[in-house]
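We show some of the complex, not the whole, and keep each chain where it was.
Order of writing sets the chain letters: A and B. Residues in each chain are counted from 1.
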Amino acid sequence: MRIAELTSDEFAESVRSDPVVIIPFGAIEAHGPHLPLSTDCIQPVAMAEIVADLVGGLVAPLVPYGQHSSTKKMPGTIGISMETLKALAVDIMESLVANGVKKIVVLSGHAGSIHIAALKSACEEIAEMYDVKVMMLSDYFIADEMTAELCGGRKDGHGGLVETSRIMALRPDLVKEVRPVGTSTEARYVIDRHPETRFPQQCVGHAKDASQEAGEKVNTYVAEKLSDLILKNMG
Amino acid sequence: MRIAELTSDEFAESVRSDPVVIIPFGAIEAHGPHLPLSTDCIQPVAMAEIVADLVGGLVAPLVPYGQHSSTKKMPGTIGISMETLKALAVDIMESLVANGVKKIVVLSGHAGSIHIAALKSACEEIAEMYDVKVMMLSDYFIADEMTAELCGGRKDGHGGLVETSRIMALRPDLVKEVRPVGTSTEARYVIDRHPETRFPQQCVGHAKDASQEAGEKVNTYVAEKLSDLILKNMG
C-alpha cells in the first residue's frame, strides 16, 4: 500500500494490477497556536492511506513542502515557489508513468490558490503528454462541504474548527488547548508584502469548539467521498 | 489616460502625480456561438478606462493572451502557458516600477484558476521586490456578485447571461442571436486531455435572456465597486 515500504519487486507486481497511485502533497505552514506546522501533511497522508485501502491503490511518499501566500512570513512556514512545486509534481508523475502507472491522484492537504494551480498545471501537462488518468484536488475541498453543518453558520477556515477537529482525530497529541477565535482582515485583491499582519491569529474560526468526534466524521466523509470519486472516474 | 496615446513627456508628467496604473489582461477564448473570442479583452479594457477616469489613473495597453484550461482546445482559443503569462506580468510591472509608477492594478478579464494564479504570483514577486502597492483581480469576480439577482437562481458562468449582457452593453455589434443554454459536465477534479468534450456549448447559463440593460447595470456596478476598492486601498 505504501510505495515507500515495498521492494522493487513488490512494486512491479503491484503495478501490474493497474492501481491508482495517490501522491499526497502537504505543506509546512503556520496554523495558529494550536496546530502543528504539518497539519496539511497529516490530513492528506491519512486520507490517502484510507482511500488506497478502499480502492485498492498505492500511496506514494508525501511531498511535505508547498507554496504559500498569506502565511508565507509566519514563523514556521517553509515554502517553495510555484515553479519548483510544479516541476516536482511533473517529475514525480513522469517517473510514475515510466514505471507503468496509469492512474494518478494528486491529493493536496494545502489549498492555497497558487499552490493548487501549480499542481493543476502539472497535471494538465501530464494528461497532455501521456495516456493516463489524472485527478487533482485538496481533501480540504471535500471537508469544506461539511463546514456549514459543523460550524452552524459561523465562518470557518485555515486552522479553524473543521481542520482542528480533523487533526484531533488523527494526531490528538499535537493539538494544543490555546485556540483563539481567528479572523483574517485581508483586503480583498490587495497583494501585500506582509500579509501576516492581516492575519494575527494565523487561523479563521472557532477552533475552541473542535472535537475529535467531529474530526472523525469529517475524515470519514472525505475518505468515502474521495473513494467514490476515484472509483467513478478511474475505475 | 491611455498610456498608448501619450507621448514620453506626457507620460513622465502624468507619473509625477503618482497615479494608479491599471493593466488589463485579456484572453482570446471560445465563448459560445454568440460571443467574440475577445470577450475577456473587451470587458477589462472597458472597466479599466472607466475606472481610470474615476480614480484619475492610467490604463496600460491590453495583454490580449492568457492561459486556458477547460476551453484550451476549442476553436479560436489562443493560449499561452502559466510561465509565459507570469513572466510577461512581472516584466511589465518591473518596467512600470522603473518608470516611477507606485500603484499597479492587474485587472484580468479571464478568471481561470491557473491564469489568475500566474498573475497573483507575479504580483507577489513585485510586492516583495519593490515598495509599491499592488492589486490583482478579475472584473468577473465583482460582476459575479450580481449573478444571483440577474439570473434568478439559475446557474450562470462562462459566456452566460451576465457576460453576454456585458458585451451587449459594450460591443452589441459582436453578439450573435444563436445562444444555446449551456452546461459543463466536467467531472470534478478530473484533469482531462480533452476538456472541451465536456463543455459542448462552450458556455454556461441562459445567454438568451441577456440584455443590454442588464449589461450596463453590471458594468456600472463593477466600475464603481472597483473604483471604491482602488481608492480605499491605494488612495
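By our rule, contacts are C-beta pairs under 8 Å (C-beta built on N, C-alpha and C of every residue); 3 or more make two chains touch, one makes a residue touch a chain.
Bear in mind that the values here come from a model prediction, so they are computed numbers and not experimental data.
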item: Complete complex - number of sequence copies, 2 represented; value: 6
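The rule we apply is simple: only the chains that are shown with their structure count from here on.
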item: Computed distance of Cα centres, chain B from chain A, in Å; value: 30
item: Chain A partner contacts - residues on chain B that touch it in the complex; value: 69, 82-83, 86, 113-114, 116-118, 120-121, 123-124, 126-128, 133-137, 141, 187-193, 229, 232-233
